Each structure stands twice: as structure tokens, then as C-alpha cells.
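Only one protein chain is missing; all other protein chains are in place.
What follows is chain A.
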Amino acid sequence: MDSQCVSILPRVCGVLLVSGSSLPDDTSLEKLLDWFTTIAQTGTSLLEACPCLVDFVSKVAFNYTSGSSILSFTLKLTGLIGASEDGFKVLKECSVLKLVFNPQHWQEAGLWEDPCLRIGWIQGLKMILKHSEALSFFAQADLIEPLLQLQTDSSLFVASAANQTLAQVLLLCQSPSSVGHNGSKNRDLEHNSASMETTQNYSGIITKVSDYLNKSVVLKEISQLPGSQQILRLLALLLVRVGPPLRDTLLLAVINSLEELVTTSCSQLTVPLLDVILAANSGLRDDCVPKQRLIRLLWVMLNMKKPVDVMQAAAAVLRSHQSDPALSAHSARVLLLPLDIVTGVSLLDENSTEEELRILITEQLKRKSCISMICVCLSNIPQITLMASDCLPCPQRLIVTAVLLLLRLCCVDSSSSSAGCVEVVRFITGNSKVQKCALEALLVLSKSPGVKMVLVEVFKVLTEYLNSHSSDPSVLQKSYQAVIKWVRVCPDLSCITDQLREGFIQAVRKRACDTRWEARDSTVEFLGHLVGAPSCWAFTEQEMEPSDVLLGGCSFTVPLLKEALQDPESYVRASSISALAQTLTPSWQDGTALTQEQEDIVTQLQEVLFQDSEGFARRAAVKYFIAWFSACSSPSSCWLLMQSVPTVLSQGVADLDWEVKLHTLELAELVLDRAFSDPSPSHPYAVMSDQDHRLPIAGQQSDLLSSLKNLVDWGVVSALLCGVVDCDRPVALKACQLLLKLRGIVCPVMDNTADTRVFCQLAGASVMQQVRKIQEMGKDTCVVSEACSEADKEGICASVDPECVSVCEVLRVLDLDEKLSILTQSSDHIYNSPLSLLQDILTAAAASSPPGQDPRQELVMDCY
């Protein structure tokens, strides 16, 4: 820990004691606490590091005139100190603990009403409860009573923290029985007997908690609803966190009350109640009694009167993946009921037990609220598809059919009618929420077995959506996603006839001209994504790319994307550039000769890089070259690419957008890596062996020299030198890392003879100036550096052109390591340091104290 901080801390404590209210800002105390926590977490004893804290805590505890925020802070700090056994002992000895954690003490002072203090008390207590000493203190001081009272505190923060703390208490209580058996076999008898004793002591706590839960779970009147919800949340939390024996105890204590609560069928309690039941259910063996009772409870909930509650219960059962097959099957039936009713596709066989629910849901579907019900049904279809096929009420293919029909009913242009509930049509037609949910379900259903039969239907519906004038852009996006998903899972696209294809192409072409940019953007993105889909069987029974089958390949896609490069919306331009990269990647990988069209694209992209007003498009343009370079098996043989790289690098690194600059450096990295990893293009068939890597120095030098010259020619070195002095930290950092990499490769091998010097031109006066400045600083260091001779220093500056620098010299002279260490630190590391925090607290206190009292005040005046 910083010694300067230690020396200031007592003064800070003094300030906090006196003028807690004049803190620099609200978060100061939190930050201070965070700092203490990090100290404690490193393993150092907090008290050893900051001995003044005990004094501070006891002063606050005995003299509670401080503000509530200071009190709350002190309570938390006490917890932090007491979390270690040593600290706990010290606090106990100076009798601070009893006082600080005695609610009575605060009540008498009239401070307990303040939620700020209560939360401090709870969090302090929670922190301290890390060891058995603390637990026995907790038990002896009988703190369980106030903690239970706080479970339903009026402040939600307090109540939630109290819940967490209670869970922690119980966890600690159960540790002698669960941990003790495994971990303390070798301990002596004496210790064992002590641990048994403590367990017995704690059984009182457990009984109290059980009694409390049992009493509070039952809802006596509606006004207690928030409290009841809180208790259920607590119960769910406890049941999830505590281990088997204790959990069984708790469960047995409350199960009667839960059964009673289920019968009240209060809608607001449905969700928390389900959470409790499912939490309890998850870890139980199937044959135990509570499990049977819980399953019965779930059945009761699945037969409640309100369809919305029943749907919620069914969804929760499915999500919990619990093991009772009958329950899961029933839940699936319940969730599919709305779909069955709306579409008239009989997903469910006749079942008299559901008749009542069917009537209720049908009634509900005639109202506007049907939207949410249908959405619940659709959003749970993924869970249903995960079920074993024998639990499913119908084959998944039927569900797909029903979803497709629903999508048809939702489409404004469609004239489809259903055999189902007619009244619902008016609400769902054109409703984009339902459309999106249904499309989402369709996405998931693409994985279902045997659904390839309906591919044509799916394709027709999706084309209808893409064609529809009323489709919301988000619906269009989902439709495109669905097309890609279905194409991915169906390798056989031979069923897509020319007519279907033509309709689809028209729809895509139209959306590319849509008035809404979101629609155009999705279309352009889709064109790119489709290229990534695996190859498939076409109508002509040939193996083809899906984009060729559906759209006729590049001859359709590329012109459309080229048009989109002119789009007024920058997002669309950016997407079209990315999509072009995706579309052309296969041809780059194959090394096919460039077409005129591709050459035009490169010109257009360079224009984008030079002229586009928006960063998105320029970023995408740089990424296009990155993709091209990475995909190209031999970039050096692609003249256009290598011709473009210097332009892109010089323009990109001078961009105003830091992300463009960063991407440019990524391209530079690729070029750099390729330059040194590639076997020299002069002997492409050379066999690589270990020996080859250790070429005689002279040979290595000449290879490196040519690579380095290439790098300079391609503008990589200038870009890096430009980047390293950039004002944006991530850019400078990346450039610095790359220069280090370059130095690592070049400097060890290259000697300093004049004929191995490679000079590099620096673009821009400011860059030149900054590098020169660094060089100047470098010169100073060179004086003491043995590695750098006088000749070097001359060499740097001896070039003919004043804007030229010798690469190797610059790499040596620039203190890249120091620069790296500075750049890796976050830019606000100074302002966020603990020292700065402590100083701020002192300064703020000084500023608020009356003038004349603080000698520094005069100093400030003098300075002024």
C-alpha cells in the first residue's frame, strides 16, 4: 500500500469525524470502502495496514453525532474489519462490536428510522459473518430477531440486503454439519464437541427462521401483498442457496403455508410462488414426500381459474426443466392451446380436462389482451421443441404448420383465413409484436425433425413478409434471419422453383430500394450473411451456394450492393461494404482474377475512405481491406490489393475517427505479419525447416532488409510511427505494440551499418514534430545507452530529406517500453488513485471549513 496514503489516512479519518457532510461527492465514502475492500482482499490485514481505523470506528460508535452517511460507512467498515478473525478479536476487545451491531443502541439514538443506517447495519453484519466467531457473536447477541424484522422492510434495498444476509446466516449455520463432516475428520475430539455445541446453538436460529417463514408466507389480507411477495422471494433465495438437510427443514416448515397460499389464487403472487416451488423442486429426489407435495402444488397452479396465471405457471414449469414428464407434457399442452385455438390446427387431441381452460382462453383471445397471450405461447416454443418427442402433444411439424398459419393470419396482405378463432384476427393482423414472436419461433423450429417438408411453405410465407408493404423493418430483419436459418438447415433447396425464386428476388430488390433505411440495411446485411451459408442442392440438382440458388449469385448481389454504397444513410453504406467483403471473400480465397466490377469497388471504397462524412462507412472500408488481405492466399501477387494498401494505411491512420485508425493498424499488423512470416516471394517453393529459421546472419539480414523495405514502401512503418504519437490512447497503444513487435524482429538481426539502413518518410508536420521530439528525448537517453553509438545518433538525423528517418534507429531510440507501460494504464489512473481520493476528501473539508481556521486557506489565497 502506498505509504503516502497511510500517512494521510489519519487526517482523513479526523476530517470524516468532524465534517462528514462536506465530502467532495456522494460516492467518496463508497470509493473509500472499495479501497479498503481491495486491501483486505489482497490478504493484508486491514488493521495492520491502517491502524487508525479502529480508533475511528470506536469514536463514531460512542459519539453518534456524525451524519447518517458516515454512520452507515462506519458500520460497513466495522464489518469489513471484523471479517478477518484478527480484526474481529480487536474489535471485540475494544467492545465496539456489541455497540455497533446493537439495534437497540441506534433506536435509542433515534437513528434506526433512517434506511441509510439500516442498510449499513445489514451490510456490515453480512460482511462480518465470514467465520464461526462472528456467527456465535450473532447468536449470543440475538441479532436474528432484528434481522427477521428487516426482511419485509419498507425500503426495498434494506429488505433485499436483509434477505441476502439471512441466507448467509443460514449458510454459516449449516456449515458445521455439512462442511464439518468432510473437512474436520482429523480434528481432535475437543474441537468436534465444540462444533456440535455451536450447531445446537444455531438450531435456535433455524427454528426461529422456520417459524418466521411459516407465519409470514400466508397472505392474510391484500394489504400485506408486498410483504408476502418479499417473503416468497426470500424463500426462493434460501431454497436455492442452502444445502439439503437445512433446505428440507425449511421446506417442511413452510409447505403447509404454501399449499394454503396456492389456493388464494392471487395473480400477483403467481410468479414468486412458482419461483419458490421450482427452487424447492429442483434438488429433491423424486421419491421424497415433499417432492410429491410440490408436484401436486404445481398441478394446482396449472389448473387455476385465470388463463394468464395458468400460462405463466406452464411456462415456468417448462423453463425449469423439472423431471416430472406428465407435468411437462401438460404444460406444453397449456402453452400450445392459444395457437391451437387461433389457427384451428389441431395440435392437441381431445382432452376433456382442458375443455374448461380452452373455453377460458378462447374468451380471453377475443379481447385485445390476446396479443400478450399469443406472444407467451410463441416465446415458449423453444422450450417445447426441447422436450422429448413422446412428451409432445403433437409432432413438431404440426407446430411449424400452425406457426406458419399464424404468420399468414398476421400478414396484412394475406387473405388466409383460419378454422380457428375468428375474432382474434382483427387484433393480430399487422401486429408486429406477434409477427416478430412468430418469426422467432419459426427460427427455432428450423431445427425440428421432419420439417424440411414444409420448406416451400416457409419460403412462401417469408417472401410474403418481405414483400408486404406493411412489414415493420424489425419484422423484415427477422424474416431475413429466418431465411438464412432455414437455408442453413436445409441442404436441399431443389424444392425452390424458379417462380418462388423470382418472387423472392423481386422482394429483396424492392427492399433494397425501401424508403426506410432500416429495411435497406437489413437487406444489405442479409445479402452478406447469405454468402456464409453452407452449400446446398439446387433445383437443377447441382451443388451450389445458397446465394446462387436463391438470388442468382454475385451477378445479382454485387450490383445491388454497389448501389447501396451510394446510400444516403451511413449505416447502409457501412453494411453494404461489409456485405461486399463477405460476398467477395470466396473469390479472394480461390485467387480468381479480379473483375472490372471489383476494381471499381476498390476505387469507390477509397473514395469512401477519403470523402465519407460518417465514421461507420470509413471503418467498414478499412475492414474490407482487412478481409481481403486475410482471405487472399498470396496478397503480394494481387497487384490491386498491394497498390491499395499504402493508400488505405496513409489515409486511415490520419482519420478523425479512432476506430478507423485502430482498424488501419490492424491492417498494418496483417501486412507486417505476412511480411515476416511468408517465405520470401523470390523462392516460393523453398522447404521450410528449423535450420531455415536460423539462417546465417547475412542471409537473414538481406531477407529482413527486403521485407523491411517492402513494409516501408507499403506505408506500414509510417502508419505505425504516425499511430504511436496519436492522441487516442488505444491507437497509440496498438501502434506501440506493433512497433515493439517490429523492433523484436528487426533490431536483433540488423547491424548498424549504413547499407542496412532503411529510411522512412513521415507524413504530416505534426507527426514529424512529435517523432523528432521523441528522438530528441531519445538522444539524451542515448548518451547513457551503450547500445547506441555516436554514429547512430548522427545516422538518425543524417538522412538527406529532413522528413526521412531511419527505421532501425527510430525503433531503437524511441523508448517504446516506457511508452507501452504508460499507454497500458487507463487514462484516468491518476484521478482514480486512492491517494487522489484521500486528497480530495481533505481538500473538500478544507474548502468547507470557515476561513482562517485552516492554514492552507491562506496558502490558496497567496497562490491566487
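One rule holds in what follows: contacts are C-beta pairs under 8 Å (C-beta built on N, C-alpha and C of every residue); 3 or more make two chains touch, one makes a residue touch a chain; residues count from 1.
By definition in this document, contacts and distances are computed from a predicted model.
One subunit of the complex is not drawn; among "Phospholipid-transporting ATPase", "Integrator complex subunit 9", "Centromere protein N isoform X1" or "Alkyl transferase", its UniProt record names it "Integrator complex subunit 9". When the full complex is taken into account, the listed residue touching the unshown chain is A:D413, out of A:D114, A:D248, A:D413 or A:D703. From the options A:K510, A:K709 or A:R729, the residue with contact to the unseen chain in the full assembly is A:K510.
Residue in contact with the omitted chain (choice from A:T65, A:S95 or A:S470): A:S470. The omitted chain makes contact with just one of the residues A:E423, A:E614 or A:D657: A:E423. The omitted chain makes contact with chain A at the following residues, 412-413, 415, 417-418, 422-423, 425-426, 429-430, 469-470, 509-516, 563, 566-569.
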